[in-house]
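The complex appears here minus one protein chain, its other protein chains still in place.
After this line comes chain A, so read on.
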């Protein structure tokens, strides 16, 4: 039977170590054989001790936990894991803060709570509309607050050396008019002439373009700025505020260009 094969150089693909099928051999006292060795002795003593199956299982569980000296591999986290199975739970609760409304995931709970306030809290928006400085500086410990998304942005660039292309929350909500504003606009449109309509739309159009321009630039510089926020070494690719894959949007190093999207369409605020 002819077999389809695909030849490849194992070291190609930019240094990715491809799967190489080799025989694996272990020394007799290797940890690999530990459970079998333990079983040997347990079985030998089982008769002497009259261990029932249940007791043996309990022993197994205790031994399992003892043998593992497992620590969370995420940089800066010193959690000790009781089993490999618990890693998933630990990770999801400690290292992945997910928004329960829009499922976006953030690497710290602080960023998550900022996101929730700015994107899903109408009370927050109400205060903003009334002129309170609600937009927190993203750098922990700075403490300053700002009246608009843009002014916070400027502060990050000026005072904290964030790259100017930085758009952490991709906060289209900042440009998303409130219900009142929308209503007002409709009013104006009805009263205005076609000429005025064009003007208004042009205005909106430029705002769109500005957003897109901000969104277009690479998130690479984000990385270096964010390394000041994170606890360890700089990850080579970063994506924040991206939704759980069930919602499909994933932003790798180079950012999607969504030129076709309008601000008021079905895309929910970040």
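To be clear about the criterion, contacts are C-beta pairs under 8 Å (C-beta built on N, C-alpha and C of every residue); 3 or more make two chains touch, one makes a residue touch a chain; residues count from 1.
Please note the rule applied: contacts and distances are computed from a predicted model.
Its record in UniProt calls the unshown chain "Importin subunit alpha", which is the match among "Importin subunit alpha", "Cytosolic 5'-nucleotidase 1A-like", "tRNA-splicing endonuclease subunit Sen2" or "Glutathione S-transferase".
When the omitted chain is restored, the residue from A:81, A:99 or A:156 that touches it is A:81. Across the interface with the omitted chain, chain A contributes residues 3-10, 13-29, 32-33, 35-45, 48-51, 59, 62-63, 66, 70, 72-76, 81, 84-85, 87-88, 91, 95-96, 107, 230, 232-233, 235-239, 244-246, 248, 250, 252-254, 256.
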